[in-house]
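Only one protein chain is missing; all other protein chains are in place.
Per-chain numbering from 1; labels A and B assigned in written order.
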Amino acid sequence: MTDLTTTPSTSDALPLQAPSLPRYGTIAAIVFAIAVGALVSMVIGAGYVAALVIAWLVLVVALPLWSLAVEGGRKAVDRVATLLIWSTFGLAMIPLVSLIYTVISKGSGILSGQFFNNSMRNVLGEGGGIYHAIFGTLIVTALAAAISVPIGILTAIYLVEYGKGKKLARVITFLVDVMTGIPSIVAGLFAYALFVLIFGPGVRLGIGGSVALSVLMIPIVVRSSEEMLKLVPDELREASYALGVPKWRTIVKVVVPTAIAGIVTGVTLAIARVAGETAPLLIIAGFTTDTNLNPFSDRMTTLPVYIFQSIASPPGLYRQEYEDYAWGAALTLVTIVMLLNVLARVIGAVFAPKSGR
Amino acid sequence: MAGTVQESPTEPDPGGPGGSVVTSGDGGSTGRVGDRVFAGLSVGSAVLIVIVLAGVAIFLLEQGLPALGNSGESAYGKDNIWAYVGPLLFGTLLAALIAMIIATPLAIGVALVISHYAPRRIATAFGWLIDLLAAIPSVVYGLWGINFLALNLVPVYNWMGDNLGWLPFFEGPVPNSGRTMMTGGIVLAVMALPIITAICREIFAQTPKMHQEAALALGATRWEMIRMTVFPYARSGMFSAVLLGLGRALGETMAIALVLPPSVLVSFNLITAEGASSTIAANIANNFGNASGSKVDTLIFSGLVLFVITFAVNFLGRAIAARGQVKG
Partner (left out) sequence: MKITSARQAIVPGIAVLALALTACGADNEDAAPSGGGEGTEAVETGLTGTLSGGGASTQQAAMGAWAVGFQGINPDTTINYDPIGSGGGREQFISGGFPFAGSDAYLTDDEGELSAAEEQCGGTVIEVPSYVSPIAVAYNLPGVDTLNLKPETLAGIMAGKITTWDDQKIVDDNPNADLPSERINAVHRSDESGTTENFTDYLTAVAPDVWDAGAIEIWPTEYGGEGANGTSGVVQTIGNSEFSIGYADASQAQALGLANIGVGDEFVPPSAEAAAQILLASPPAEDASDTKLIYDLDFATEESGTYPVVLTSYLLACQSYDDAETAALVKGFVTYVLSDAGQEQAAAEAGSAPLNDDLQAQALEIVDAIS
């Protein structure tokens, strides 16, 4: 394995090319492995999963052995490595595919106009919906964005335009990085403690959820905006200064607009990230069956909390209905988050500043 | 760190503070009101972040520290606060450890596929797919974990219990619901995977092309090239990626709250429901609504412990990443 430093494969025979497996070698091995897997599992009466596992084992053993016989040890090791590395990718895809499949197959059945237009008020069993939860999520997330985006972008501007080389900037860069790792439940506890100080015990407010989400969202916005502002070429700034434009106008009119696509991408991704948060909202935004559009009074249901409550504490007679609600809401939430992600990618891809690479 | 390939910075380094060329525009801004206001605003925001982070710490300290003296009823029937937080901390670390053992090799493999193995165009799409994993809300992971993954893992656990039962980890008995520490660890692994992958593939892609081509030109196979050029170059980055993934796994709440049976005890038995210790975050989520008075303090104290640990892990991760960048 470590023969790189010793003489590479130049042996006595001196053929121009080292012997290697035929071009179709890998495919042949895969077909062979699948065949063996299918055969064995049929004989012992096991299912698809067993067949796949057997096929994979056969492949991981057979191909390198063949390679060892034909090509020698180093190539065989390389083939094992290649196989294993691709296998990790396949393995990583299993949860994604199974998760999306599960959510769609279980959640699509309940989707209907009624499901989207009803709340859970006065609902026992059937006929409920996620109207209130959708609005809860929209309002709480929008407010969180309204708090986080200005703070986040201004901080990024400070870091890139004002704070270079200063100690405060370094401290803040570091703290922002650390903040990225604050557990979401801790953010919820923080918001709860803050609002209890103001409103007394038992407080549940939509705005509290926004504050908690902001704690999670600000660092994401800062980091992505900072990256984007750094990509703005200094020539642009210098040209602007040379024309006598003050620094703040240069930032507002030249630097930020140049980076805006990337910043919007970052913000959208951050929104997508916090829109799916459950734990802090469970603590501070609470749960209700009603549509509440006022984030400053009373509790507000959001989609993630709705899902959690439907699955964690449904009324006994209507367990099945509530599980359906949970899956329907999960599908809706995943769709919203995925759409935001795709939107962010598209914005990023279409308007990305031309960088060197 | 022996064998680390050092090179002058030929690549742009996105993360490092002060890493790029500094152009100060201060000269053009003397005495203008707009400038002062704007500078003030941006400094204010930056300082606000420090205040918020300090606020998180202070609130946790103020609310959590009184719980240090809690015992009996207010410590959920335990003799003292540590008897309650200790097992939860153990559960948190164990679940995160399992997650890392599973996720690290997977993430490195996936990152290699994206950076080196897949054709460029497909690689971008693969990158998106992995990022989708990061976008799925944790409560949905929980839903999937409890209704799909856990149930499907039961035969695997049964096999493990039968064949590996002599190891204390796999003693069983296996619950038919499949809600075990192992399931929790697997869900966490899936959730941490995209984070580790994202950082690893950035760093793998930054490995100097010259090194890679030199290795290939000397007749190295692709795997040898990766072992001899990519891994040494990326070692500190990979380490910090794992730490950041660990940070995510430690703080993950909802998925675990749904998947892991909530009990407070210390046990290495990974495939039983009876001996599974819950994690701090999940325990807070499960019990917070149920608590008031001194029990809230107890829970907030456990949150403080979690915060300190996550902080430390992230701190370490970022510090290593920063050091790696200065060198690389």
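Quick note on the criterion: a residue touches a chain if its C-beta (ideal position, glycine included) is under 8 Å from a C-beta of that chain, and two chains touch if they have at least 3 such contacts.
Note that the structure is a prediction, hence the values are computed from the model and not measured.
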item: Hidden-chain contact residue, picked from the options B:116, B:179, B:227 or B:318; value: B:179
item: Omitted-chain contact residue, chosen from A:94, A:239 or A:317; value: A:317
item: Residues of subunit A in contact with the chain not shown; value: 114, 117-119, 121-125, 127, 129, 131-132, 135, 138-139, 142, 200-202, 204, 257-258, 260-261, 264, 286-291, 293, 298-299, 312-317, 319, 343, 347, 350-351, 353
item: Residues from subunit B at the interface with the omitted partner, ascending; value: 73, 76-77, 151, 173, 175-179, 257, 261-265, 273-274, 286-287, 289-293, 295
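As a working rule, only the chains that are shown with their structure count from here on.
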item: Gap in Å, rounded to a whole number, between the CA centres of subunit B and subunit A; value: 13
item: Touching residues on subunit A, where the partner in the complex is subunit B; value: 1, 4, 8-9, 74-75, 77-78, 81-82, 84-89, 91-93, 95-96, 98-99, 102-103, 106, 150-152, 154-155, 157-159, 161-165, 168-187, 189-190, 193-194, 201-202, 215, 218-219, 222, 227, 230, 234, 237-238, 241, 244-252, 272-273, 275-279, 282-283, 304, 307-308, 311-312, 326-327, 330, 333-334, 337-338, 341, 345, 355-357
item: Residue ranges of subunit B touching subunit A (in the complex, touch as defined); value: 12, 14, 17-18, 20-29, 32, 34-35, 37-39, 41-50, 52-53, 55-56, 59-60, 62-63, 105-110, 112-113, 117, 126, 128-144, 146-149, 190, 193, 197, 215, 218-224, 226, 228, 244, 247-248, 250-254, 257-258, 281, 284-285, 288-289, 292, 299-300, 303, 306-307, 310-311, 313-315, 318
